[in-house]
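One protein chain is absent from this view; the other protein chains keep their places.
Let's look at chain A:
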Amino acid sequence: MDTAIEVQGLRRSYTGRGSESSYEAVRGLDFSVRQGEVFALLGTNGAGKTSTVELLEGLAPPTSGQIRILGLDPFHERAVVRPWIGIMLQEGGLPSELTALETARMWAGCTTDARPPEEALALVGLEGRADVRAKQLSGGERRRLDFALALTGRPRVLFLDEPTTGLDPQARRTTWELVKSLRDEGTTIVLTTHYLEEAEALADRLAIMTEGRITVSGTPEEVMAARPSRIRFLLPPGLAPAQLPLSLPAAVHDRQVEIRTQDLQTTLTELLLWARAQGVVLEALDARSASLEEVFLEIAGEQNEWKRHAAAVQGGEAA
């Protein structure tokens, strides 16, 4: 399968007014996105998602590193790349006094081989709101109008920066369906999102960013499989932690027992057989594979812990 996006050694620094205040938001990214794939970029606020996407979109040149979109440099060959890509920014950009249709018409006039404005509105389910001015549209409707603009040029590569933020659950589902059908037609989609279930539902592959780097990447299944599953239950009254089967690596806090395992089925079987043999009831028993959310929180947590550690070390040195 062909590569739509190729990124090597990507870095982006912002230099402030003073020479001291330079800040590196993107710290060496390497990844590629195949054609017809949905690639999700996850991360906490300030992880560098938007900074990265802006570079891919050609809105700014990278400080160093290389980007190829359909084989071209998105910044220096902008005029050639733009007709092939569609972009939805994180925030608005709609003139408040223009109606949805007028806005779509303006955008179509600025676009090569454009869909008719009415068709673009219908794609996102806004045909009934064509004559409403942007300022009177709801937040979610404005987001969908923005999406319609991104689709106007029938893009081969689509960049969606938090496309469903502010949408109600119904509209979010509709957007998901649209993303899936675009993917099925062969559109390559780069998506950033806060919603982990969105990445789980849409992404063929994903990458989690922390502090300007990709910490984990792969298919959602790969990412989740790399983390242990977990079993929780309350320690049966009258049993000491030492009486639990030794083969199970259990952590006990008060009565709460937690077991982490790479092989959920075997571990769970062993635990349940032990419980039957002992004749005890495992209260609040709960067993689950790692969810994307857990993976994400764990990575964010590690990062915070590492930061605290670094701060403590620095504090120690200073004292």
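We take it that a residue touches a chain if its C-beta (ideal position, glycine included) is under 8 Å from a C-beta of that chain, and two chains touch if they have at least 3 such contacts; residues count from 1.
The rule we apply is simple: contacts and distances are computed from a predicted model.
Participant: What protein name does the UniProt record of the undisplayed chain give, "Transport permease protein", "Protocatechuate 3,4-dioxygenase beta subunit", "Putative iron-regulated membrane protein" or "Sulfurtransferase complex subunit TusD"?
Facilitator: "Transport permease protein"
Participant: Based on the whole complex, identify which of A:Asp2, A:Asp131, A:Glu185 or A:Asp254 touches the chain you can't see.
Facilitator: A:Asp2
Participant: Pick from A:Thr15, A:Gln66, A:Thr112 or A:Gln136: which residue touches the chain that isn't shown?
Facilitator: Once the missing chain is taken into account, the touching residue is A:Thr112.
Participant: Pick out which of A:Gly71, A:Pro116 or A:Gly301 touches the chain that's been left out of the picture.
Facilitator: Touching the chain that is not displayed is residue A:Gly71.
Participant: Taking the full complex into account, find the residue in A:Val80, A:Val281 or A:Leu297 that is in contact with the omitted chain.
Facilitator: Selected residue, touching the omitted chain: A:Val80.
Participant: Please identify, in ascending order, the residues of chain A that touch the omitted chain?
Facilitator: These residues touch the chain not displayed: 1-4, 6, 32, 34-35, 57, 59, 68, 70-72, 77, 79-80, 82-84, 87, 89, 91-98, 102-103, 105-113, 146, 149, 153, 156.
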